[in-house]
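Every protein chain but one is kept in place in this view of the complex.
For reference, chains read A and B in written order, and residue numbers begin at 1 within each chain.
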């Protein structure tokens, strides 16, 4: 009877929801019918999972194994996440988004739905990912980054940005609709990106201009050390076997 | 007894609150005394409506008929909304704001109180509307737009921006206090607007400068088609009779 003990008595869990083994569901949670939660995942207090959506295709909200969804978060039905999802508090995720494994979504971040997101992507806090965004693997989005999608506001023809693998987007950057950021590029804080950025470049400003190759950027106060590709110097949270694979 | 069935047993609803017919109130809601909710409206889980405020005049929170307030939202007493209000999740609305019909308020958006907002206004996510803002009809505010109000921070003399009818304000724009944006104007993404913008103009940059008439902007990748006035090409959610009325 151990599993049932981990569902707090104040939580409201649909008998139709498919809850894995040893899943923890916190106080005051609301788990709707169309939900699948992987083994050993933890859902903190005040979360609402599987909110029904007319804009979805009937598929469930799938949350992979060993995940952690922090309190006050809202997920709609019709989106799926691989194993090891970790979120902050107060996040919202709409329908029809497909996300790989080891995704981290910062507090107050918001995914508007119909997005594709790869493996090992990390967003910091208050990141807004507009509908139809496409994000590769090992991408970092820092606080207040905004991915827009409407080239002719308001319109019905939404075109999300495309962010390739290993890209770093610093704080408070806005990406205009349909912009492509090439792999291993770095975008400086507070930039407005209105044109594509080629792979491996550093772009900065409003509108952002390509300044140099990312590999020419040095570690602050250590002029001899290259800062990029960051995969050569930063490994926290990446499994060793993966590191070999994704190092340049 | 059908109406009462729609109030979830975990919701805490004051007997003094005036709840219309067939109103749905979700789990874990908190409805204070000084609240009026119109017929057929839906209040999702974890909402707190009618929070008492010393800064209000004693009038109730009024929510019009056929409204939808999504989960985790907070509304104070003393503000009123016409019919067909729709909000995202985690919104906050303080006291003494008057809003027309068919208002849409995006997830995490925040109205600081003492504002005037017309009919058919739509805000996307994380929009901040400072105290004493004045917004006309058919206005669009895209994600992360910020309306400031303090010309001499910090001070007690708050002056909100004035946004006239049909204005489009793209993502992450900041409006400085007391700025007037003329009707049918368009403000480009990530701009800082520090001077008034004349009606029908396109302004862009930090500080924003008037670049051209809005009607000279073309649909992206379709150079022959004018993008503005947007009312000639975008109709979703506007009733046909209204469309005739508000087309230029």
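The rule we apply is simple: contacts are C-beta pairs under 8 Å (C-beta built on N, C-alpha and C of every residue); 3 or more make two chains touch, one makes a residue touch a chain.
No experiment lies behind these values; they were computed from the predicted model shown.
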Hidden-chain contact residue, picked from the options A:18, A:40, A:89 or A:215: A:89
Which residue of B:44, B:77, B:95 or B:110 touches the chain not shown here: B:110
Chain not shown: contacting residue from A:67, A:125 or A:185: A:125
Residue of B:48, B:77, B:95 or B:119 touching the missing chain in the full complex: B:48
Option from B:126, B:171, B:185 or B:204 whose C-beta touches the chain left out: B:126
Interface with the unshown chain - residue positions in subunit A: 10, 27-28, 45-46, 71-72, 88-90, 107-108, 122, 125-126, 140, 142-144, 168, 170-172, 189-190, 205-206, 219-221, 227, 230, 233-234, 236
Hidden partner interface residues of subunit B, rising order: 12, 28, 30, 46, 48, 51, 72, 74, 90, 92, 108, 110, 112, 126, 128, 130, 144, 146, 148, 150-156, 172, 174, 176-177, 192, 206
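We adopt the following convention: only the chains that are shown with their structure count from here on.
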Chain centre separation (subunit A, subunit B; CA means) in Å: 27
